[in-house]
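Only one protein chain is missing from this complex, and each of the others stays in its spot.
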């Protein structure tokens, strides 16, 4: 294997670079006084973080260099997440663009689409959201009912999307819609790069069970997409969606969740109320295993294996790990972190549901990895 | 609730009675020198234990008094199991008769059948085995293919049964066979009280994955059962089997398994190599919960609820508890009990399979307890 | 405070001269747990039982008190609810109103809080509030079954998927185990803390299965499953012991 490995000196150097850059780049007001910041300040800092990432060369780490990326692999993505998390760096709004829209356009876009959109994703002058999930479709993504009706010069989109992060800040939406009512399942969907700055789009925040409003429902009423913003061929949206979701989202998502798991488990390990320390040690061991599983999957992906062969295993692994960690957090009954654990525990309930429920992941493993026909 | 409860003084008195009797009844050669006994000695002692149980009044504890039983409930059965286990009492060969054949005959037998068989079960002059499971049927008990062909004065039985404990010592078999090839599923089986002392019966021990030979395969070739040994009506065997299996087996089996769980977990708790004692404490807590669940189920059964509403929950509970206990036993890597734990661990693998797999139990819960139509 | 003026919830416990049996209170508590709206009912019944057993209990301050908004509310079986200040002095006495459980914490039952419960009463409180948690699991399971019967995925109701059916079964198993633990807590005061902890953990597990059956929809505030889960967490932090 010739790719960067986690224990390569090159990886160590990159880690040192990230660490030094992040320490420098974090705004002082964030580093020193985050608690005192109001929502407007936080939002301003998040926007400036997107710009800082671009200027520092940390946007598009794993994008090919020809599209303005650094040409690195997921190892470097993981290192970035780990180091920025250690330093408590802010999170920008540009994440969906960088990890979902950009790779989709690189994989399936026309030259014109690449030229038009990729630079704006990297410098975060456009913020993206995803329009996949629907309340009625749920785990059955192929059952989306948002309609794309062909009209002169483009399509008219009408329907409802859900779990749409960043929708309130977005200028573009990666939209999966039903472009044919006649063609069979999996061949009746199209993928669009939809302009969010037009009439007919209504963004409503969803209140989650932990009280937060991280996600949105978005209602589209007769919204226009020009032909040139169709991506991957008419009615071929399902294949594009599958590639994007299984190959790209898995890598970054697992790395992000590893960082979350680390935060939770480190807090647990240092908790004053943890009276059975070995419970936390076991979680630490599982977390290390997750980390190595990501590294291994990354190596195998570089060697040409489909990401989904590892992606489903990773999804089940990180979701169960974080859920178990937050359960233990509740069980500590720590007087100091009581509210923290309640919040984390409730938030973790979604992890076995989103990004494909753990039941769907097990279906994928038996269907596609083990190839046991139904 | 007017029945005997576990914490009643009456239960305490009964416990004292059992304890005193068991201490007295255990043969000295068993109590003092079990390790030195040969297989013939062990078998002789097991047979004599069946007789001792009868003479001591501990056979048929929960049988009605009119049939020679003591008229007690499963609480007393549980107390008997706990006390005899504490004292390391032997196990007889008459168990299938006392807990399966007897209750079946009491519930579904004719007066003639009751008079003929029940006394011989109690005094263990007849040893019974069960003929339910078949290699091809597995979890799908209704799919048994052993044929019962109507002939003049009775039936001719041909087929293969498996997992038949005590078959080599048995004089009677509680046999479920297919009496019709035309009637629909669940209405095509009959239940027989089959004489094992005739030609055409071939008993072959099964070697299990832990190397033991507790069970047998039994081949029946054109074996005769007279009409008077049909029980519960021709083609009505399925209903009889369900009643027997869900109402009777559950109680006694759970009590037996509780005793096994206690043995395993007590050994774990005292193990020199247990470096995380809290793991064993948690198993102790779960074991206590199982004990209380049996008590509760017993109360509810007395109050008229079907046993299966608790039976499936108990089955899953004891099998998972004992499996977790033996896993921890392996994990201790105790140099003294290494072989013991390897044996127990392998033996426990069968627990999530027999008596209805844990998957079948979950089906039963959703189908019959929660009543969610498929 | 005599036996006059009884009414409302308090009268539930008035049939028996010796107060309600703990197990009966547990049954009521479980039923109360099925409603997301918590009331001082359960604490009231407990107080009634303790008062019948020992008339001095009030003087010792060992009655259940709940916290509503910033006020401490002591439900008792006289004419309604007594409002007491932090020092335990009665400020006001009024009729009982329903309130969202999240704002209603039986403060007096917290070990170490004022007024403290003695060990025997604390054990009973653990047993009774463990039963409330079982009721929380009950309602989530009921709702999950209903959801599984109507929700369509891949062209069929999700109740057709064995994975969903087994999750419902697992929710049932955990709920039944939780109820057993609650009952055991009522019988074994000496380890009621361990039993209560088991009951809360198992009720929580049952509800977790129910949320998973609901999928993403179950994770929205509007659907409201968090109310039941939150109630279990709250009770756990008050009455759960070692686990």
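The first chain written gets the first letter, and so on, giving A, B and C; residue counts start at 1 in each chain.
Here, a residue touches a chain if its C-beta (ideal position, glycine included) is under 8 Å from a C-beta of that chain, and two chains touch if they have at least 3 such contacts.
What you see is a predicted model, and the numbers here were worked out from it, not measured in a lab.
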| item | value |
| --- | --- |
| Neighbouring shown chains of the undisplayed chain, as defined at the top | A, B, C |
| Absent-chain contact - pick from B:19, B:171 or B:208 | B:208 |
| Touching residues (missing chain, whole complex) on chain A | 7, 282, 285, 288-289, 292-293, 296, 310, 312-313, 316-317, 359, 361-363, 365-366, 369-370, 372-374 |
| Chain C residues that touch the omitted chain in the full complex | 161-163, 166 |
| Where the missing chain touches chain B, by residue | 133, 135-136, 138-140, 143, 162-163, 206-211, 275, 327, 330-331, 333, 338, 342, 345-346, 349-350, 352-354, 357-359, 362 |
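As a convention for this text, only the chains that are shown with their structure count from here on.
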| item | value |
| --- | --- |
| Central chain of the complex, centres being mean CA coordinates | C |
| Centroid spacing, where centroids are CA-atom means, of chain A and chain C in whole angstrom | 39 |
| For chain C, residues that touch 2 or more chains besides their own | 243 |
